[in-house]
Structure formats: C-alpha cells, structure tokens
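Left out: one protein chain. Kept in place: all the others.
What follows is subunit A.
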Amino acid sequence: MAEMTPTDTPHWPRIRTAGYKGFLISFADRLSEPANRAALAFRDALEQSGMPGIEETSTSLVSTYLRIDALCLDHAAIRSGLYNLLNRQNWFDAALPAGRKLWRVPTVFGTDLAPQLEEAARAAGMTPAQAITSISSSRVRVQTIGFAPGMPYLGELPADWNIPRQTGLTAQVSAAGLCVALRQLVLFPVATPTGWRQIGQTAFRLFRPEADHPFVLRPGDEVLFEPTTPEKLTVMNKDVDGGALSEAIS
C-alpha cells in the first residue's frame, strides 16, 4: 500500500448524491471560512457552467447543492461533470462574492424583548454588559441563507461564544429576533420555535414576499448589530428596513 500523503484535507471536496434529484459537493465536515468561500464560489461556477441537467443550485454552510433532472442527464454523467469543474482550481482559495454590503442593524439587547441575554452571557462567561459589547463589536458575515426564507447564519463570533444550543426549545422566538449558539448568530425572518437563545430583538424584515427584492441579505454580506433602546425600536418598526443602514464593501 502506498505511503499516506500528509495533507490536512484528504477527503475534501467530496461529491455525494442528495436524494434522487440532487448532488451535494461538500468542502468540509465542520464550519470553516475557506470551505464556506469554496462552496459559494463553486455554486457561482456551476451557475455559469451551463452544464445540462441542472435545475437549481444553492449553498449551505460548507457545501454546494444542485437539483438535477436525472432523466435529462444521468447521475454518472453529472458526477463526472462535477469532477471536471472541481479540478479546475483550488476552490478554498476563491474570493468572497462581489457586490457585498455591510449592514448596521439597530438591536435591543436583553430587556423583556430578548429575555435570554443573561443566560447566554453566563454560558459565555461574561456579564450581560460584556456580552453586549462583545456581540455588538463583532462584525459577522452571512455564511449562508437557509432554513427559512431570507434567514442568515452569521459568524464567526469570538471563541467564548462556543456555547451549545439549549436542550429544551424556546416555544416562540419573535420575528426579527437575534439568537446565539456555537459561535454563530441567527436572525429569524418569522416567529419560530428554536433551540437557540434569544439575546436581541431587531426590526429588520429579512423576507418581503410583496417586494421587488424579497430577500435582503446575501451570503458574504457583513452585519453589525448596534445597540438601541426599546423606545427607538418601536419607532424603527415603522421603517421598511427597521432602521438598518447598508453601505458597499469595497
């Protein structure tokens, strides 16, 4: 048997079928920034490849997904097309998507709007005030949009925030609620039960089905959650962007 070649990613990227109608190309089995960039860049390349048989593509945290028409092109042919495209470059070196924005999102931390701030701060070994400073000064990036329409997974927070999800479920986190676990933040587009702890409340509407641009955030965008008061948030609720401001990242 040949000697093992020392390499830190011996099995990545990895191509698997995802059900009858899909393929998943994974760049890691845990979250990493290079794998996240690779997944986004590979999806772009797939969209531009004009490969036949592809109906739709998306990304998760570290993978690219494609939905296929297996009656148009069979699984073996698509797999070999994916191999060829993968071999074209080192996807871990890919740049972030173009046209990224920085969003500043006014956020009420704690209070009865976000009752788990203290509990989450304790889990991270901080006082509530330290927790607010830590979160609000962390410029986090949209790693993927998923689970619910327009819902961002944001990271990566400082290592103190590697706190587990709670074992029980919060019966209902309100829409635009900011939640934390595992060095990530999520912002819920609709009210939902969750195992993530709610530490903040925003007025940012992530999904606007009636609008020309129904989805506000894109993977690669960055977000700063800036402290505000419940009184100001009430006023900002009337604003279409909930008081959030964006600027281009050059």
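Here is the rule we use: contacts are C-beta pairs under 8 Å (C-beta built on N, C-alpha and C of every residue); 3 or more make two chains touch, one makes a residue touch a chain; residues count from 1.
As a working rule, contacts and distances are computed from a predicted model.
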Absent chain [UniProt protein name; select from "NADH-quinone oxidoreductase subunit F", "Allophanate hydrolase", "Deoxyribose-phosphate aldolase" or "Nucleoside ABC transporter ATP-binding protein"]: "Allophanate hydrolase"
Residue among A:D112, A:E210 or A:E231 that touches the chain left out of view: A:E210
Residue ranges of subunit A at the interface with the undisplayed chain: 16-22, 24, 26, 29-31, 43, 55-63, 65, 67, 70-71, 74-75, 144-151, 153, 189-190, 207, 209-210, 214-215
